[in-house]
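Shown next, in structure tokens, is the structure this report addresses.
Only one protein chain is missing; all other protein chains are in place.
In order of appearance the chains are A, B and C, and numbering begins at 1 in each one.
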Amino acid sequence: MTNARHDFCDEELLADVIARLIGEVRHVAVGNASPIPATAALLARERGHGKPYVSLLQSRKYNFFTDGACELFDCAGQGRIDVFFLSGGQIDGAGNVNLVSTGDYARPKVRFPGSWGSAYLYYVVPKVILFRVEHSRRTLVPKVDFISAPGASAKNVYRPGGPIALVTNRCLFSFADGRFTLASVHPGHTVAEVIENTGFDFDQPALVPQTPAPSPDTLKLMRETVALQLAEVYPQFARQVFGVGPATLTP
Amino acid sequence: MTNARHDFCDEELLADVIARLIGEVRHVAVGNASPIPATAALLARERGHGKPYVSLLQSRKYNFFTDGACELFDCAGQGRIDVFFLSGGQIDGAGNVNLVSTGDYARPKVRFPGSWGSAYLYYVVPKVILFRVEHSRRTLVPKVDFISAPGASAKNVYRPGGPIALVTNRCLFSFADGRFTLASVHPGHTVAEVIENTGFDFDQPALVPQTPAPSPDTLKLMRETVALQLAEVYPQFARQVFGVGPATLTP
Amino acid sequence: MFQPAKSIDDALAAVTDGCLLVVPREVSGVPMAATRALIRRGVKRLHLVALPTSSLQADLLIGAGCIATLETSAVSLGEFGPAPRFTAAVTSGAIKMMDATCPALHAALQAAEKGVPFMPLRGLIGSDVLKYRSDWKVIDSPFGNTDPIVLLPAIKPDVALLHAPMADCFGNVWIGRQRELATMAHAADKTIATVERIHDGNLLDDPVLAAGTLPGFYVESITLAERGAWPLPLPDHYVADAEHLAEYAVLAATAEGFAEYLERYVYDKRAA
Partner (left out) sequence: MFQPAKSIDDALAAVTDGCLLVVPREVSGVPMAATRALIRRGVKRLHLVALPTSSLQADLLIGAGCIATLETSAVSLGEFGPAPRFTAAVTSGAIKMMDATCPALHAALQAAEKGVPFMPLRGLIGSDVLKYRSDWKVIDSPFGNTDPIVLLPAIKPDVALLHAPMADCFGNVWIGRQRELATMAHAADKTIATVERIHDGNLLDDPVLAAGTLPGFYVESITLAERGAWPLPLPDHYVADAEHLAEYAVLAATAEGFAEYLERYVYDKRAA
């Protein structure tokens, strides 16, 4: 159905892909301004009948922290956060992420907001899912100009965590042993197109599968249940993608 | 009037002595089971019209801490506690205090409760007042069997705090440069008696002054105002020494 | 989402023989009902960390033979005198004593809370507290000029056991100002709480209550135990039972008297 019109939108596909990556865990934390990962986490929780714990850091309702801004990081340091999401102004083939700047650090060409918690969480959260919708040679580069957090570390460096995958608008890469492997290409996209738009080298199997489309059940769950929960934190997104208002209104 | 009968009791004299030692400071903290230092701190606060802050660790009312059991120690580490009180099963001439045991540490003759916060607070609180009512060769020894906290430290050791004085039922010692000096002998006691009952060497001036008796104003303040505040934390003590009940009752 | 414990004994299953158990100081909510249940079950070889000090709880567990190692800064019955079973066990060498100082225990638990292998602490240098703690290290601070400072290894308890005024049916526990209870729970693998009452609704829904709440995320089990700190106090709720503590101090002065105390107040379930 690659060239056929879909009965789902990109956001729904990506959320479904990420929900599968989350898998069976206890606690998923989602940072600010991440509506698609938030959708995925809430979807995973609905499928798990209330498990995993989902912490949406932007939300009061879906955020149990009571010990101040450092509790998220303490919690991760305790090994109590299993999945987190990171993006990057640049991401390279070694899994390094750049959230700081391009060009010379002292006199940058482009300045991004900053590293946030990446220089810590990327090391200690077992499953970090890289998420960058824009899949281009501008964002996926041979080598980042600034390493906010490295994709891998020397053996003697304390590192229980790190990247497991990279999700873009075109495909899913898995990450292991310091390299990305093309795991699946999303419906409507091709391997040639992925290669064309990726600035770093990656491995690929002889036959690259297509990313499975979200099942009708999954779409129903997202549109009827998750969408309403999402509306509290991401009202605009919930309205645009799912056409629903805040949870108090029923669609 | 050394041999005359006094119109004040020992507790009142000692509290007055300690209140003078406290001097002009911002914050005095008093540990558990220290009614006489607590009397002195509250007396100092009455004289200072509400200053210094007085923290009675045993009290809810006279204790502003809201950050758990570590706040006292954090506060001291910040340099925000100016005066604290310590005692010891043994105290020696170098100002070392022993709150742990006598004899061999592995198989002690006598075991005391433990070092509490002394191994930290003795280092960081600028004015630590040693207080031990029992003045004998059993308590004031040549060398402690276990150093819970040393009286002095090497120059390169971080040590903004330490002992300034030792108050007993017989006299007041000042402490400087690693040694005690007999500062005054309480009414009814003699220098010879102090020497006789002290296990460590100390310096003394040619003429040792007598500890001044509490003034009528001081006694009035203690008995009419401080006693009622004290009754909340040390009801038995307030009743025995000042003959008053809890603050809700007026004398 | 949250399963309240069927009984205090079920709740305490995680406190296994030989485990590292952390408990709070007297004024922070001592789980005495749970402590009596542990003694009745006959738990053995505990490594008990009393943060940072203890009174009746440690003395009872020591006298009942539940403790192999005690790590704390002081054990005393306060105005009721020395802790007799603690004193006897240390002088006879019946337990291994790891003497500490209050802020060192707080720092070591905070190290586990923060996922770091150690925490630095001022003081201590030149004391025999440090001398007898081969597990504590002294380094020259890289930010100073021959500035020695003590590093304390993280304490990661298997179980944190605490008593609090209330919890809700989502596992959230209201601890108020006793913030070290949160540190204990963050540092420990599992947290077991007994509470005076169950709060109607979710403690996290009210910003004022939430400010004093330990999230259920950290809590393994909650058991209702009215007056669960008795005979010790629960601040803002009830005071210590002075008469009982005075009786304990007298009885516990001898092994025979202590055995009599256990019979009367611990093994006799009606009094538990």
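Criterion: a contact is a pair of C-beta atoms (placed from the backbone, for glycine too) under 8 Å apart; a residue touches a chain by one contact, two chains touch by 3 or more.
Because the structure is a prediction, the values reported are computed rather than measured.
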{"item": "Touch criterion as defined above, residue of A:L21, A:A40, A:L130 or A:A149 at the omitted chain", "value": "A:A149"}
{"item": "Of C:A94, C:L151 or C:L224, the residue in touch with the unshown chain", "value": "C:L151"}
{"item": "Touch list for subunit C against the chain that is not drawn", "value": "107, 114-122, 137, 139, 141-144, 147, 149, 151, 153, 175-177, 207-212, 235-236"}
{"item": "Residues in subunit B touching the chain absent from view", "value": "27, 50, 53, 64-67, 73-80, 124"}
{"item": "Sites on subunit A contacted by the missing partner chain, in the whole complex", "value": "32-33, 60, 65-71, 73, 77, 99-101, 105-124, 146-150, 153-154, 156-158, 236"}
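One rule holds in what follows: only the chains that are shown with their structure count from here on.
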{"item": "Contact graph of the chains (line, ring, star, complete, other)", "value": "line"}
{"item": "Of B-C and A-C, whichever chain pair has more C-beta contact pairs", "value": "B-C"}
{"item": "Relative to subunit B, chain with the most remote C-alpha centre", "value": "A"}
{"item": "Central chain of the complex, centres being mean CA coordinates", "value": "C"}
{"item": "Inter-centroid spacing, subunit C versus subunit B (mean Cα positions, whole Å)", "value": "29"}
{"item": "Distance from the mean Cα position of subunit C to that of subunit A, given in whole angstrom", "value": "41"}
{"item": "Interface hub residues of subunit B, defined as touching at least two other chains", "value": "none"}
{"item": "Per-residue overlap in subunit C, given as positions that touch at least 2 other chains", "value": "182"}
